[in-house]
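After this line comes chain A, so read on.
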Amino acid sequence: MSTPPQSDAEPILETRGLTKKFGEIIANDDISIDVRNDELRSIIGPNGAGKTTFFNQIAGVLPSTEGTVHFKGRDVTDEPIEERAQLGLGRAYQSNELFFEQTVFENVRVAAQTAEIGEFSFDVFSRARNFKADRAEELLERLYLSDERNTEARNLSHGDQRRLGIAIALATEPDLLLLDEPTSGMGPEATEETASLIKELRDELDIAIVLIEHDMSVVMGISDRITVLYDGSHVATGDPETIRANEEVQEAYLGGMKEEELEL
Partner candidate 1 sequence: MSKKTSTRAEQFKNLVNGSITVPERQVDLLVVGALAALAIAMPTIAGVLMGYSGVASNVLIWMLFAVAFNLLLGYTGLLSFGHAMFLGGAMYVVAIVMNQLGPVMIVLAIPLALALAGLVAYGIARLIVEKGEIYFALLTIAFGEVVWYIANSDPGGLTGGDDGIASGLLPPLVESYRGQLSVYLGSFAVDIYWPVAAVFVVATYLLFRIVRSPFGRTLLTIRENEQLARSIGVNTRRYKIHTFVISAVFSALAGVLLVIVNQNVATSYLFWETSGEVVMMTIVGGMSSFAGPIFGAFLWYLGAEFLSGWQAIGGLRHYWQFGFGLLFVAIILIDPRNGGWGALKNSVRWAVNKYFGGN
Partner candidate 2 sequence: SASPGDGDGEYDGSIHIGAVEPFSGVYANLGEAEVQGAELAIQDLEEEFDVDIEMSEADTEVDPDVGVRRIEELTTQDGIDVAFGGVSSSVAIAMGQWASRNDLAYIASGSHSDATTGEDCGQYMWRTASSNTMLARTAGQAMAEHADSWALIYADYTWGQTARDAVTAALEENGAEVVDTISAPLGADDYTSALNQAESSGAEAMGNITAGADTTRLCQQYLDSGLAEEMKTGGVLLEDEVLWSLGPEGVSQMGVWATVWGPSVQSGQMEEFVQRIRDEYGTTAYSRHYLGYQSVDQLVRAVVRAESVAAEDIRQELDGHDYTDVGLLDGTQQWRECDHQNVKPTYAVRARDADDMVDEDGERIWFETVTEQQGEDVMRSCDETGCSSDWT
């Protein structure tokens, strides 16, 4: 993780004409975006706009009906999830997806281990307990989870669980991190903390981050660029100011918003 920031570099992620149909329903239609390799990108849009579906297509959880996904210049459209993960695509889920019966430490350690040993390793006799332990400890520290090190994940509070999800994703040493509503379910203070954490992570680790978010204060505060999806279609992409000013976006998404809320 030591490449210097290079703003106009090759995009790390390119989607071309990405489309997803669930039977009759078109969840995403012809979405083409590029994400630069040090960018912090937000995706916003009303509920049901297809944001999570879009993530699922990028990560390989859902096969795309049409279109291609290129990651680090490589066509990964038909690669399975684990292949993409090994390539450096990290993902934290919208609903808390964790290894609930393992300790917080083990959750992160095993993710770090996978990054090290690859998608499959028949290493049956070395000892796992301290394997990549340092890396795990480091991440726990970073995400304020060290105190909960030995707690089983299911016993964490909701906000801590969300942070653990991010820690797991980070442990896989991603070059691109997808975060689905990282602040939902967090109180205002925690939301603020998380937002600045995300920004710091990007700066420190020098990775690209794409996040889905409904909380406009977060979105407007930390994003380099914002992409707006509406009803499965790409409406606009641009920096926060442009998006705020975009009339179509106003109409489609922000329109119902009171000034007070935008400031909250």
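Points worth noting:
The rule is short, and it goes like this: a residue touches a chain if its C-beta (ideal position, glycine included) is under 8 Å from a C-beta of that chain, and two chains touch if they have at least 3 such contacts; residues count from 1.
Regarding candidate selection, all candidates are chains of the complex that A comes from, given by their letters.
No experiment lies behind these values; they were computed from the predicted model shown.
Only one option in 1 or 2 touches chain A in this complex, and it is number 1. Residues of chain A touching candidate 1 in their complex: 59, 61, 80-82, 85-86, 91, 93, 97-102, 106, 109-111, 113-115, 117-131, 168-169, 171-172.
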